[in-house]
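Starting off with a structure, shown below.
Of the protein chains in this complex, all but one are displayed in their positions.
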């Protein structure tokens, strides 16, 4: 359930019988022909659908992440790493102070992954009541990636694997066909200015899209895998 | 228009003829019987409705703000001030780097107001192309407050003035009637623990609600005032 | 009493029967024809006069504040907000650790007001012995502003309302007459370089001065209002 | 070549014809029966051996990394993430300012991997002369891990895969045999205190050691893989 | 001249023919029977007297310094080092931006000396117009210390060497005689709590006072030495 569909008293009641909470973390950044919000939209949606039958509250997605390499594409936002770790630290501190003991960050943006360093630091602190924190990048988790690989192993930024009905935007037609994939070692080393030249439309390659039925297969796998994580992914019960 | 309903190319096109952008800033915090997202929901909604006819892009609301005094109410989040100023600095830096020259922060949470200190510091820097930044707390701006005062001068946290159809939650009935207002100088000085005692249900007093027609009057004033700001509130054109 | 007129043993004795302390916060910045120290001089002086009959110790004024928009006027100083909040945090931490339980910041500079964000964060922490912190901008507090409004509603930076015998400097004659007020929304948005052009002599408008008797009226109101605050402004006794 | 075996004039000469430099990053932390310096020793040694025939200078290993989960084992050190990113930022800034254009961080400690977030931020900045930064965890790079897997797929902290003649210490006999592997999801979630109970001797499982010939095979693969990286791993030449 | 006795236009005129400025840095901390402001009072006064005939502007003393070891004595203040370096950095940045090219920090408190690390970092930056920054602890500079040594080599915190007519306070009689000096290596290693036990009255030993004529000798030496520094202590003219 979205925590925005609840008031604080309902969350206090929830804490009487459960101690889990979900924080989706995304990014606002160029995704080629797709929505600037793709990573945040998908992270929040997959989290909400996964958590729904379990009754676990889902915070609003943190819409801004670490995307310094895309900031030359208008509409892309980015937080410095030094900022981002303080945001996550603050949220974990507050969450832990309210009695939550299991926190899942459901991530939609590859550039956010290094926040695991802060999480590991945070969980290393000894607490009277330990708090477990999972970091799960839903889009390349094993089951979801396997589902996508049934269609293509090329699963890149701004490509088909992010092209859902809910990430397309009005007034922009996604091209047919595909483009040459940009090697990851290249996109991982370009400056924000070079990136614009290397990726003129912002897609990093492969098919631009696939049939909705294929996308639903990927999505269903994503939702199930997050749900399984929320049910069974903890070392503490 | 919500920037999430656009892709980066559409924003680049937009920058050919306009240089305005809106960042709603809210909070995830207790609002008595109302949604934990009240401040973020209202800030984003009022911004989107105001900007719609002007075609100005609206970023997703920053859902977490400075609410240290409410963190003992489950589901409330808060960023430290040292964190919050870095978040806003980062976003302004990126926004300015993309050619936006007029930025409106539409704020839904009183505790965020001190961010004006950072904004003033940021705008004091000399830039070849100056960037203007407005900070507008929509709910107590002159026209909106005047509209609300037609019904009651008691306009407090978690009270009637935040009770819209879109901030009420399922499964929680807002009480009839009213409660004694908490003096502002008291709520401004309590620790997070004392706050729970002083405000058992989280509302700071006055009527819990008013008829939808009254609320629409307030809302309409809020939307118009933000729109006027976006059209005429700048010293730079 | 000025804490500089006391030694630590006298302060320890004082803490046996009282728990109040005053920290004046000012700024070193251009004030047109008036002293570069105007804000610090006035904040400290009003605090000392107000506290004298109450026997409350007054720290030396923090002479540097947040004045990024004036730094192109020689002799003006400024601290970044990220610095300023750490200064105030450090002082509050030390003060609280010594047994003071009521702290009044008497402020003389508008640009310092956002420090209330840090203060609210600091007071939100739960402490075994709560510490109350007031932030009082003496020059525009209700009674003082009302006293000044008896003479003119134009009360702007570097204008008559700051022109006391103790803020004038040798060798500089303050002009007669008045100048057109600069709109606040303009001065609030200019870069440090633009400010010099917009305000050639540094005064933001209105009368340059008024008769000493008028000024004494304003001053007396200021002193009384601070004294009332120190006596009756606390929610904790 | 170790940069400590050179003076600055020799490095200036080197920059006339090459622009590469290596920074080994390690950790000082418990490694079961092995040296507290295992990660730093191995990272520096593999870097030096790899760089030797290429004539590339190798900085001294940064001996302290992010190991918050091991700090209850005496002799283990750790830097907070907020500290670590500033250390790496400072070093990269200085290195870039001297004309180096290709920097390889050869890493010996898993906990350091999130520094890639800072590196990506740093390389995203547009520079007149771009600087490429590689981050290479030598011990689990593809060729090295494959070489190790010829002997066992269990390659865990403090186990056989780190047990070289140059990481064993006098006066401590490494046990024969093996112990049950600790699941990675468990070691990734324990607090620093829990870690001591979960891993009484500090080894995370599998064989404690293997014959020197096996180890040499792994080592040779590691050196060759780092050397290949230094020769061919760059997108800029 | 005190900069507070000037307005910005006078400072701008001054910059037409000179580029020097003085920043006294002190501390608010226990000084035994003497004023809590001893270090700030002396630093500002010696700077003002030294600068007077030279016409160099003297900023107000920064009244708070690094005194963590004295914070258990009521009325003592302290800034963390991480705060203090940002304060000094901010002031130097602003000062340099206004055309001052020679800055003298006249220091009255031993605990502030490590700020030289920040100063050296700041001056190492290459600037088109170099700015020289001197850090001068007036009380133990060679000539001043020599003058004091004519009377006694025991020159310790809170002792005779700080006992001037302008650091004594009403209502507190300084004892006759002397006490056993506390060894510096002891006072340099005590925690804030231990310090209170080790130094019950806050004086670190030696004579409590000396005849006014002796004190004047020391003072005159201090003023002359600061004046000589301001005239001849620069490597840049």
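For clarity, chains are labelled A, B, C, D and E in written order, and residue numbers in each chain start from 1.
Throughout what follows, a contact is a pair of C-beta atoms (placed from the backbone, for glycine too) under 8 Å apart; a residue touches a chain by one contact, two chains touch by 3 or more.
What you see is a predicted model, and the numbers here were worked out from it, not measured in a lab.
*Asks:* Considering the entire complex, write down the shown chains that touch the omitted one.
*Replies:* Across the whole assembly, the hidden chain touches D, E.
*Asks:* Return the single residue from E:93, E:132 or E:201 that touches the missing chain.
*Replies:* With E:93, E:132 or E:201 as choices, the missing chain is touched by E:132.
*Asks:* For subunit E, enumerate the residues touching the unshown chain of the complex.
*Replies:* Those residues of subunit E that touch the unshown chain are 66, 68-69, 71, 80-82, 84-86, 111, 113-118, 120-121, 123-127, 130, 132-133, 185-186, 188-194, 233, 235-236.
*Asks:* Could you pull out which residues of subunit D are in touch with the chain that's been left out?
*Replies:* 3-12, 14-15, 28, 30-37, 40-41, 57, 59-64, 71-80, 82-83, 86-87, 89-91, 94-95, 97-99, 169-172, 201-202
We take it that only the chains that are shown with their structure count from here on.
*Asks:* By that same contact rule, can you tell me which chains touch subunit A and subunit E alike?
*Replies:* Touches both subunit A and subunit E: nothing.
*Asks:* Using only Cα atoms to place each chain's centre, name the chain farthest from subunit A.
*Replies:* Greatest centre separation from subunit A goes to chain E.
*Asks:* Find the pair in B-C, A-D or A-B that has over half of its contact pairs, by residue number, in common with C-E.
*Replies:* Duplicate interface of C-E: A-B.
*Asks:* Rounded to the nearest 5 degrees, what angle rotates subunit B onto subunit C on CA?
*Replies:* An angle of 180 degrees brings one copy onto the other.
*Asks:* Examine where the copies subunit A and subunit D touch and state whether the two sides share over half of their residue numbers (same) or under half (different).
*Replies:* same
*Asks:* How big is the gap, in whole Å, between where the Cα atoms of subunit D centre and where those of subunit E centre?
*Replies:* Computed value for the inter-centroid distance: 47 Å.
*Asks:* Using mean CA coordinates as chain centres, what's the gap between subunit A and subunit B in Å?
*Replies:* Going by mean C-alpha positions, subunit A sits 25 Å from subunit B.
*Asks:* Name the residues of subunit D that each touch 2 or more other chains.
*Replies:* In subunit D, nothing touches at least two other chains.
*Asks:* Tell me the shape of the graph of touching chains, choosing from line, ring, star, complete and other.
*Replies:* Looks like a simple chain-to-chain line, open at both ends.
*Asks:* All pairs of touching chains, please: list them by chain label.
*Replies:* After working through each pair, the chains in contact turn out to be A-B, A-D, B-C, C-E.
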